[in-house]
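A single protein chain has been omitted from the complex, and every remaining protein chain is retained in its original position.
Our next item is chain A:
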Amino acid sequence: MLRSCAARLHALGALRGLPGAARPPARSPGPARRSLFLEADFHKDSSLPKPSWSKDMRLLFDQFMKKCEDGSWTRLPFYSYKAVQNVHDFIAFIHGSLPSTAKLVDKEQLSQAQIFTESFKDGLGFEYVMFYNDAEKRTVCLFQGGPHLQGMPGFLHGGAVATMIDATVGMSAIKAEGLVMTANLNINFKRPVPLCSVVVINSHLDKTEGRKLFISCDVRSVDETTLYSEATSLFIKLDPEKNS
(Lines give C-alpha, C1' and ligand atoms only; values in the text may rest on other atoms or scores of the structure.)
Protein backbone atom coordinates (compact mmCIF):
# COMPACT_ATOMS: atom_id res chain seq x y z
CA MET A 1 0.00 0.00 0.00
CA LEU A 2 2.70 2.44 0.96
CA ARG A 3 4.69 1.95 -2.24
CA SER A 4 1.65 2.46 -4.40
CA CYS A 5 0.87 5.58 -2.45
CA ALA A 6 4.44 6.71 -2.89
CA ALA A 7 3.97 6.33 -6.62
CA ARG A 8 0.76 8.33 -6.52
CA LEU A 9 2.24 11.04 -4.40
CA HIS A 10 5.58 11.29 -6.13
CA ALA A 11 4.41 14.35 -7.94
CA LEU A 12 2.94 15.73 -4.75
CA GLY A 13 6.44 15.59 -3.35
CA ALA A 14 7.49 17.80 -6.23
CA LEU A 15 4.58 20.10 -5.48
CA ARG A 16 5.11 20.33 -1.77
CA GLY A 17 8.37 22.05 -1.08
CA LEU A 18 9.26 22.97 2.44
CA PRO A 19 7.44 26.25 2.94
CA GLY A 20 8.79 28.86 5.26
CA ALA A 21 12.25 30.14 5.77
CA ALA A 22 12.79 28.22 8.98
CA ARG A 23 14.16 25.05 7.46
CA PRO A 24 17.11 24.88 5.09
CA PRO A 25 16.65 22.45 2.18
CA ALA A 26 18.04 19.10 3.30
CA ARG A 27 17.67 17.19 0.07
CA SER A 28 19.73 17.01 -3.10
CA PRO A 29 18.13 19.13 -5.89
CA GLY A 30 16.53 16.48 -8.16
CA PRO A 31 13.38 17.65 -10.02
CA ALA A 32 12.65 21.31 -9.29
CA ARG A 33 10.56 21.64 -6.15
CA ARG A 34 7.67 23.97 -6.63
CA SER A 35 5.70 24.59 -3.50
CA LEU A 36 1.98 23.92 -3.37
CA PHE A 37 1.85 27.05 -1.28
CA LEU A 38 3.28 29.81 -3.44
CA GLU A 39 5.27 32.18 -1.30
CA ALA A 40 5.36 35.11 -3.67
CA ASP A 41 1.71 35.70 -4.43
CA PHE A 42 0.64 37.80 -1.48
CA HIS A 43 -2.59 38.91 -3.11
CA LYS A 44 -3.97 35.42 -2.86
CA ASP A 45 -2.96 34.81 0.75
CA SER A 46 -6.23 33.84 2.33
CA SER A 47 -4.77 33.93 5.83
CA LEU A 48 -4.44 37.66 6.29
CA PRO A 49 -6.99 39.20 8.67
CA LYS A 50 -10.35 39.27 6.95
CA PRO A 51 -13.65 41.04 7.68
CA SER A 52 -15.19 37.78 8.83
CA TRP A 53 -12.62 37.27 11.59
CA SER A 54 -14.02 37.77 15.07
CA LYS A 55 -12.33 39.90 17.71
CA ASP A 56 -10.89 36.82 19.39
CA MET A 57 -9.37 35.66 16.13
CA ARG A 58 -7.74 39.01 15.43
CA LEU A 59 -6.37 39.29 18.97
CA LEU A 60 -4.78 35.88 18.81
CA PHE A 61 -3.45 36.57 15.32
CA ASP A 62 -1.76 39.74 16.58
CA GLN A 63 -0.29 37.88 19.56
CA PHE A 64 1.24 35.27 17.30
CA MET A 65 2.48 37.82 14.78
CA LYS A 66 4.37 39.41 17.68
CA LYS A 67 5.93 36.05 18.43
CA CYS A 68 7.12 35.90 14.83
CA GLU A 69 9.20 39.02 15.28
CA ASP A 70 12.18 37.25 16.82
CA GLY A 71 12.08 34.48 14.23
CA SER A 72 11.17 31.65 16.60
CA TRP A 73 7.71 31.45 15.05
CA THR A 74 6.76 31.67 11.37
CA ARG A 75 3.35 32.35 9.89
CA LEU A 76 2.47 29.80 7.24
CA PRO A 77 0.68 31.29 4.27
CA PHE A 78 -2.02 29.37 2.42
CA TYR A 79 -3.15 29.99 -1.08
CA SER A 80 -5.97 28.90 -3.21
CA TYR A 81 -5.10 25.71 -5.04
CA LYS A 82 -5.94 27.37 -8.32
CA ALA A 83 -2.75 29.37 -8.04
CA VAL A 84 -0.70 26.22 -8.48
CA GLN A 85 0.72 26.07 -11.97
CA ASN A 86 1.98 22.54 -11.93
CA VAL A 87 -1.31 20.68 -11.63
CA HIS A 88 -0.91 19.65 -15.26
CA ASP A 89 2.32 17.85 -14.42
CA PHE A 90 0.51 15.96 -11.75
CA ILE A 91 -2.29 14.92 -14.12
CA ALA A 92 0.27 13.67 -16.63
CA PHE A 93 2.05 11.74 -13.90
CA ILE A 94 -1.12 10.05 -12.70
CA HIS A 95 -2.14 9.08 -16.21
CA GLY A 96 1.29 7.63 -16.77
CA SER A 97 1.63 5.57 -13.64
CA LEU A 98 -1.92 4.70 -12.59
CA PRO A 99 -4.05 4.33 -15.73
CA SER A 100 -7.05 2.73 -14.03
CA THR A 101 -7.16 5.37 -11.31
CA ALA A 102 -6.53 8.04 -13.94
CA LYS A 103 -9.78 7.17 -15.72
CA LEU A 104 -11.56 8.32 -12.60
CA VAL A 105 -9.71 11.62 -12.33
CA ASP A 106 -11.84 14.01 -14.30
CA LYS A 107 -9.68 16.72 -15.84
CA GLU A 108 -12.53 19.15 -16.07
CA GLN A 109 -13.29 18.72 -12.43
CA LEU A 110 -9.62 19.26 -11.58
CA SER A 111 -9.70 22.69 -13.12
CA GLN A 112 -12.43 23.63 -10.68
CA ALA A 113 -10.75 21.92 -7.79
CA GLN A 114 -10.04 23.72 -4.60
CA ILE A 115 -8.38 22.52 -1.50
CA PHE A 116 -11.20 21.42 0.78
CA THR A 117 -10.55 23.89 3.53
CA GLU A 118 -10.47 26.82 1.09
CA SER A 119 -13.76 26.11 -0.66
CA PHE A 120 -16.00 28.44 1.28
CA LYS A 121 -16.96 32.06 0.86
CA ASP A 122 -15.46 34.50 3.33
CA GLY A 123 -16.46 33.64 6.86
CA LEU A 124 -18.86 30.83 6.07
CA GLY A 125 -16.50 27.90 6.37
CA PHE A 126 -12.95 27.37 7.56
CA GLU A 127 -11.19 30.56 8.62
CA TYR A 128 -7.74 29.69 9.86
CA VAL A 129 -4.11 30.66 10.05
CA MET A 130 -1.15 28.55 11.12
CA PHE A 131 2.07 29.41 12.88
CA TYR A 132 5.09 27.16 13.16
CA ASN A 133 7.88 26.96 15.71
CA ASP A 134 10.78 24.93 14.39
CA ALA A 135 12.72 24.63 17.65
CA GLU A 136 9.71 23.22 19.50
CA LYS A 137 8.45 21.26 16.46
CA ARG A 138 5.10 22.82 17.14
CA THR A 139 2.33 23.99 14.82
CA VAL A 140 -0.45 26.20 16.17
CA CYS A 141 -3.61 26.76 14.17
CA LEU A 142 -6.10 29.52 15.00
CA PHE A 143 -9.41 28.26 13.68
CA GLN A 144 -12.77 29.98 13.41
CA GLY A 145 -15.48 27.62 12.15
CA GLY A 146 -18.27 29.36 10.24
CA PRO A 147 -22.02 28.77 9.96
CA HIS A 148 -21.74 26.30 7.09
CA LEU A 149 -19.79 23.84 9.20
CA GLN A 150 -22.65 22.94 11.47
CA GLY A 151 -23.32 19.51 12.94
CA MET A 152 -25.68 19.53 15.88
CA PRO A 153 -27.59 22.83 15.72
CA GLY A 154 -25.31 25.55 17.10
CA PHE A 155 -22.17 23.46 17.13
CA LEU A 156 -19.31 22.63 14.83
CA HIS A 157 -19.54 19.33 12.92
CA GLY A 158 -17.21 16.65 14.28
CA GLY A 159 -15.89 16.22 10.76
CA ALA A 160 -14.94 19.88 10.54
CA VAL A 161 -12.95 19.61 13.77
CA ALA A 162 -11.35 16.42 12.45
CA THR A 163 -10.45 18.13 9.16
CA MET A 164 -8.68 20.99 10.92
CA ILE A 165 -6.91 18.61 13.30
CA ASP A 166 -5.73 16.64 10.26
CA ALA A 167 -4.57 19.85 8.57
CA THR A 168 -2.66 21.02 11.64
CA VAL A 169 -0.95 17.76 12.54
CA GLY A 170 -0.34 17.27 8.83
CA MET A 171 1.49 20.57 8.70
CA SER A 172 3.70 19.48 11.62
CA ALA A 173 4.48 16.33 9.69
CA ILE A 174 5.21 18.15 6.44
CA LYS A 175 7.50 20.61 8.16
CA ALA A 176 9.38 17.74 9.77
CA GLU A 177 9.72 15.38 6.84
CA GLY A 178 8.29 16.88 3.67
CA LEU A 179 6.33 14.28 1.76
CA VAL A 180 3.96 12.50 4.15
CA MET A 181 0.59 10.81 4.26
CA THR A 182 -1.89 10.43 7.10
CA ALA A 183 -2.03 6.83 8.24
CA ASN A 184 -4.05 7.10 11.46
CA LEU A 185 -6.06 9.75 13.20
CA ASN A 186 -7.45 9.17 16.68
CA ILE A 187 -9.64 11.94 18.06
CA ASN A 188 -11.34 12.22 21.43
CA PHE A 189 -14.07 14.82 21.56
CA LYS A 190 -14.50 16.22 25.06
CA ARG A 191 -16.93 19.05 24.46
CA PRO A 192 -18.76 20.29 21.38
CA VAL A 193 -17.34 23.48 19.84
CA PRO A 194 -19.86 26.32 19.52
CA LEU A 195 -20.32 27.45 15.93
CA CYS A 196 -18.45 30.65 14.97
CA SER A 197 -16.17 30.55 18.01
CA VAL A 198 -12.38 30.55 17.81
CA VAL A 199 -10.29 27.57 18.91
CA VAL A 200 -6.56 27.00 19.15
CA ILE A 201 -5.23 23.74 17.75
CA ASN A 202 -1.81 23.07 19.19
CA SER A 203 0.08 20.18 17.63
CA HIS A 204 3.46 18.77 18.46
CA LEU A 205 5.73 16.21 16.84
CA ASP A 206 6.23 13.70 19.63
CA LYS A 207 8.63 11.28 18.04
CA THR A 208 9.93 9.80 14.81
CA GLU A 209 10.60 6.09 14.32
CA GLY A 210 12.09 5.41 10.95
CA ARG A 211 9.41 6.58 8.51
CA LYS A 212 6.73 6.92 11.16
CA LEU A 213 5.89 10.28 12.67
CA PHE A 214 3.85 10.45 15.86
CA ILE A 215 2.07 13.74 16.32
CA SER A 216 -0.38 14.75 19.01
CA CYS A 217 -2.53 17.82 19.41
CA ASP A 218 -5.19 19.42 21.52
CA VAL A 219 -7.99 21.82 20.69
CA ARG A 220 -8.65 24.50 23.27
CA SER A 221 -10.61 27.67 23.73
CA VAL A 222 -8.86 31.02 23.35
CA ASP A 223 -8.35 31.38 27.12
CA GLU A 224 -7.16 27.75 27.27
CA THR A 225 -9.62 26.85 30.02
CA THR A 226 -11.82 24.65 27.86
CA LEU A 227 -10.40 21.51 26.29
CA TYR A 228 -12.54 20.61 23.28
CA SER A 229 -10.60 17.65 21.86
CA GLU A 230 -7.42 15.69 22.02
CA ALA A 231 -5.94 13.74 19.17
CA THR A 232 -3.02 11.54 18.29
CA SER A 233 -1.93 10.76 14.78
CA LEU A 234 0.47 8.65 12.79
CA PHE A 235 1.99 9.90 9.55
CA ILE A 236 4.17 7.96 7.17
CA LYS A 237 7.03 9.58 5.37
CA LEU A 238 6.86 8.65 1.73
CA ASP A 239 10.01 8.18 -0.23
CA PRO A 240 9.46 9.47 -3.77
CA GLU A 241 12.44 7.47 -5.01
CA LYS A 242 10.75 4.15 -4.27
CA ASN A 243 8.29 3.18 -6.96
CA SER A 244 6.16 0.04 -7.13
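By our rule, a residue touches a chain if its C-beta (ideal position, glycine included) is under 8 Å from a C-beta of that chain, and two chains touch if they have at least 3 such contacts; residues count from 1.
To be clear about the criterion, contacts and distances are computed from a predicted model.
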{"item": "Name under which UniProt lists the unshown chain, selected from \"TBC1 domain family member 7\", \"Septin\", \"Acyl-coenzyme A thioesterase THEM5\" or \"palmitoyl-protein hydrolase\"", "value": "\"Acyl-coenzyme A thioesterase THEM5\""}
{"item": "Candidates A:M57, A:L76 or A:A167 - the one touching the absent chain", "value": "A:A167"}
{"item": "Residues in chain A touching the chain absent from view", "value": "1, 4-5, 8-9, 11-12, 15, 81, 84, 87, 90-91, 94, 101, 104-106, 109-110, 112-117, 119-120, 124-125, 147-155, 157-160, 162-164, 166-167, 181-192, 194-195, 227"}
